[in-house]
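Every protein chain but one is kept in place in this view of the complex.
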Amino acid sequence: MKRTLGTCYYPEHWTEDIWAEDAARMADLGLTWVRIGEFAWSRLEPAPGDLQFGWLDRAFDTLAQTGLKIVLGTPTATPPRWMLERHPDMLAVDAQGRARGFGSRRHYCFSHDGYRAEAVRITALLAERYGRHPALGAWQTDNEYGCHDTVLSYSEAARRAFRDWLAQRYQSPDALNRAWGNVFWSMEYRDFDEIELPNLTVTEPNPAHAMDFRRFSSDQVARFNAAQVETIRAHSDAPISHNYMGRITEFDHFATGRQLDIATWDSYPLGFLEDRLEEADAHKRRYARQGDPDFQAFHHDLYRSVGHGRWWVMEQQPGPVNWAPHNPAPLPGMIRFWTWEAFAHGAEAVCYFRWRQAPFAQEQMHAGLLRPDHAEAVGHAEVAAVAADLTAAQDVETTKAPVALIFDYQAAWSWDVQPQGRGCDYFRLVFEVYRGLRKLGLSIDILPPDTRDFTDYDLILAPGLDMPPPDLIPAIAVSGAQALFGPRFGSKTDAFAIPVPLPPAISGLDAVVARVETLRPDMPVPVTGGGAITLWREHLEGGAQVLDRDADGLPVLLRAGSLHYLGGWPDPTYLARVLTRLAGAAGVLVRELPDDIRIRQSGPTLFIFNHGPDPVEFDGTRIPPAGFLRR
Amino acid sequence: MKRTLGTCYYPEHWTEDIWAEDAARMADLGLTWVRIGEFAWSRLEPAPGDLQFGWLDRAFDTLAQTGLKIVLGTPTATPPRWMLERHPDMLAVDAQGRARGFGSRRHYCFSHDGYRAEAVRITALLAERYGRHPALGAWQTDNEYGCHDTVLSYSEAARRAFRDWLAQRYQSPDALNRAWGNVFWSMEYRDFDEIELPNLTVTEPNPAHAMDFRRFSSDQVARFNAAQVETIRAHSDAPISHNYMGRITEFDHFATGRQLDIATWDSYPLGFLEDRLEEADAHKRRYARQGDPDFQAFHHDLYRSVGHGRWWVMEQQPGPVNWAPHNPAPLPGMIRFWTWEAFAHGAEAVCYFRWRQAPFAQEQMHAGLLRPDHAEAVGHAEVAAVAADLTAAQDVETTKAPVALIFDYQAAWSWDVQPQGRGCDYFRLVFEVYRGLRKLGLSIDILPPDTRDFTDYDLILAPGLDMPPPDLIPAIAVSGAQALFGPRFGSKTDAFAIPVPLPPAISGLDAVVARVETLRPDMPVPVTGGGAITLWREHLEGGAQVLDRDADGLPVLLRAGSLHYLGGWPDPTYLARVLTRLAGAAGVLVRELPDDIRIRQSGPTLFIFNHGPDPVEFDGTRIPPAGFLRR
Partner (left out) sequence: MKRTLGTCYYPEHWTEDIWAEDAARMADLGLTWVRIGEFAWSRLEPAPGDLQFGWLDRAFDTLAQTGLKIVLGTPTATPPRWMLERHPDMLAVDAQGRARGFGSRRHYCFSHDGYRAEAVRITALLAERYGRHPALGAWQTDNEYGCHDTVLSYSEAARRAFRDWLAQRYQSPDALNRAWGNVFWSMEYRDFDEIELPNLTVTEPNPAHAMDFRRFSSDQVARFNAAQVETIRAHSDAPISHNYMGRITEFDHFATGRQLDIATWDSYPLGFLEDRLEEADAHKRRYARQGDPDFQAFHHDLYRSVGHGRWWVMEQQPGPVNWAPHNPAPLPGMIRFWTWEAFAHGAEAVCYFRWRQAPFAQEQMHAGLLRPDHAEAVGHAEVAAVAADLTAAQDVETTKAPVALIFDYQAAWSWDVQPQGRGCDYFRLVFEVYRGLRKLGLSIDILPPDTRDFTDYDLILAPGLDMPPPDLIPAIAVSGAQALFGPRFGSKTDAFAIPVPLPPAISGLDAVVARVETLRPDMPVPVTGGGAITLWREHLEGGAQVLDRDADGLPVLLRAGSLHYLGGWPDPTYLARVLTRLAGAAGVLVRELPDDIRIRQSGPTLFIFNHGPDPVEFDGTRIPPAGFLRR
């Protein structure tokens, strides 16, 4: 398959007389895709029922004339002001009980039926009109579900919907009371309508209550998305996508992903480094102009899975952004670097956000490929270079990786509901394992927890998976791969209780977690042989083979055949030891890479990326900053 | 008296068929007490008026059959959901104006008359039914008053009650205006009904207003408790207790203590270290598995006073808890260590929270003596060791200590209302003095400010006592003990004004506080001879004898006969000097202890505790970590 490029364009932001020139410049630059429409509701329907599709018709035509393919976004992330008059109660409500008002975007509650109907209505109008347009290449539903903390809403609509959801799930208040253990503090309900949302309680709510609210909230996103997808499919054969955002774990991306044809995500390496990573200042400073060496790769691998193999970068940072605590410029070459990194991980297309920097409104300080004065911005030349690369280069093959890493959104919620210790975060743990694998030169597939076919994987990891599906272990065991579970594996029932028999309850592995403790970050417990356990530590008992012990003599790593259990949160040193040991047992070749280097095997091709600000000597080749090799 | 052991048990959490086995195992373990009932309202009265006492009858009988004595808790900390339908306005309201909702516990406002009547009703039903039961050993009212910041409520009920309280106190708005100095910013009221609660003002409210609200709020707790106590006494002769929580200063424990027969408290050394001490990280790390060396002892001594000599530990941490920022496991031996520390300070009983770890709801990650799978948890064996100790050992005698430390809840409120400098906290000051005394090997009695008989005390300290009762100084002076006052002694009138003549106004001590300043923590003022004044510093004038001066030549420590005045917040070095000097004058022997060692003289017996993680050589004996000696 030929990798392609694109951009995000807002014809409604510009006078019509420059559309044609813009289109020509896009085509000249070698772009294939142009995404439009996603925030344009107030122009498509300035007043209720007053439909104004003429300008969009002309935009389609103008763009199509240069051969560009259009990705059409539904504008449902930005309902116009008049929508609030029709549905005054459609706003989401935050955990403090305050309505989240009009004046920016994403000002709707996923549980509001009236708004969902409006979203379906505008989607149907668009699908009917453009669903068969020859220039239409793909659809995008809404924009960045969950951005700005918008999944969890404590509105009246959410409350009603949650009660219905609970009634469906439990059938009777007694069943719910038993499942949640509401006897604990006399929290028993006699009717589903007595149940409130789990905010503003005196001390923490029942974690089972909180957990069900998290599941419910995720389901509401899926339901909202499904309504749009079904509507589009009725009128169009073009593939449907959604653009996910980095480190959003509040809803299950696999669930919405199953509804879509293509997963896309919005990759802002510098913004993400600053505002959503736990790393120390020295790390953030070192990578301030390149982004974290693993964060983008993680999401590439994640969305390859969410999209069942088909995925794009829908918004690629093209220069400084406007929304992080600090917004530096990328190192020269990084736009090209990021693009090729995405291709190395199998992206079908990379689109730059945005074509031209808007001089007005919220994102006026967000770079584009063009400056507000229509001149080329710094990133423009790098995109031209990528276009030239693509013409010259062989296509990238994608193959299964030897390593599988299981990622479960439900586990993210349950850790969040009950971290038990400050800093204990599921994404952080999984990401640290991912980073550890990458530092050993491994390529990785990220898999959902309902995966049952593990054929061809040599090494499987399921860190932190506290609510594994019952048939997961057998499926992994049968694969013959070396597998690592824990910490916290199987430590919660579906009802958010501690199971008896105690975890991990892995068949064939004689061990129980007799005690759990969480540790101050300044009190790691050394593991014999190097490295340490930090933050989360389990006291393991049982007859299973002990591979490693800590300084107190407690087992840390257990084994039964190909299955391993890790009773704690490993620091990077110990993690490297564990992964190296398992890779060895699996016959997977590892290679300790220099700090700034990461590699990715794509079919027969090896990509080598230097993420650091300095040149690195690697296998006899000097790789400059922002440089990469293809072998 | 024979020291005893017990546990907290929730029969309603388990199927009835295991109660008998649980009871047998408790008795086997050597327990005497089992506390039940405290959160069981929804099982006792699933719907309004639908009383279901059968299961509790059976629990009583089953437990009694093994000889266990029952402490019965009133379930008023957890009103069932239906209570809110009867009293929708019963919820407390936080300082931000948000109702604190159902879904956890303590969801009631102390000022709500309707809820208080309900609490009395359920208490009366329990007292009538079980007040004379042969297995009933004691009562507990409610649970942990003030936990989760529940004393101060800004509800409509509180507002109405506060206005009544003010009307009672001041009789006329004019009197209140004069007392508070409301002329200051035209804050004068013409009617008590014009007075709001002191939250959500533009800048800080009048401190006199805030102070009266603190007094009122404390009184509401006392009134709530008194209603239960009176109800129980009408039907039962068993002693009545309440389980206080660590470092809760929002209500006057002495006031509720006067209503009770026994004071108990809930001792969670590791949780408290992490979440309610100002100490540096190095300290928290060193004591992460043992708890602060003085925090438990302080509360032991405090509750011995609150309970007029009779006190228990009602909930003893038995392993990792679930609610602190980090929740490590105790060092092996600490459960036994903590138990004996309580006995050394005179505890009649120590009960472990809880018998079996609940696998569900909020505290599922809180250890018990049994694991959720019924197996013995780590703490179980340590309790067995204590039971064996008790059989073998002589009982602990309790005697008056040579040192008295006055603790005044009112001072805690006034410092809180007007800290004048960040970090200036009354509890912290008193606790630092307590720690200083302990590091010198002293045993201490903590006394309420209305103490008038100081017979047998050689050394009396009243740090930070800003609103002393008028007859306190004469009572101390007459005792002949060496006494230390200040900083801030007598610095507020009852109406929260600066008195004229200026403080400290100690008869016979010619000194006034001419000026007060608060200091950045990084600018301590050295005292000649060693140590420094930090945070709070007074400029003293007058003819009194000066014992110490600071580097600027200002007096720091004054003396008139046996009375001393300290014009600042001493750092540990200077504090040790002051205490050593006064102890010398008092003829009290001091001994500078190794950092981790603390001792307690109980009648003829000297207890020596090693609170550190390393062995310590003491008087020729090596004390291991978690070790203690009895001499």
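First chain written, first letter: the chains are A and B, and each begins at residue 1.
Methods note: a residue touches a chain if its C-beta (ideal position, glycine included) is under 8 Å from a C-beta of that chain, and two chains touch if they have at least 3 such contacts.
Here the structure is a predicted model, which means the values were calculated and not measured.
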Of A:Q364, A:T528 or A:T621, the residue in touch with the unshown chain: A:Q364
Residue touching the undisplayed chain, where the options are A:A24, A:A64, A:A99 or A:A560: A:A99
Among B:Q52, B:Q168 or B:T201, residue touching the chain not depicted: B:T201
Residues belonging to subunit A that touch the chain removed from view: 12-13, 39-43, 46-47, 75, 78-82, 92, 96, 98-107, 147-148, 150, 274, 281, 284-285, 288, 319-320, 322, 325-329, 357-365, 367, 371-373, 375, 377-378
Subunit B residues touching the omitted chain (full complex): 96-97, 180-190, 194, 196, 198-209, 418, 420-422, 495-502, 512, 514-520, 522-523, 539
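Definition applied: only the chains that are shown with their structure count from here on.
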Centroid spacing, where centroids are CA-atom means, of subunit A and subunit B in whole angstrom: 47
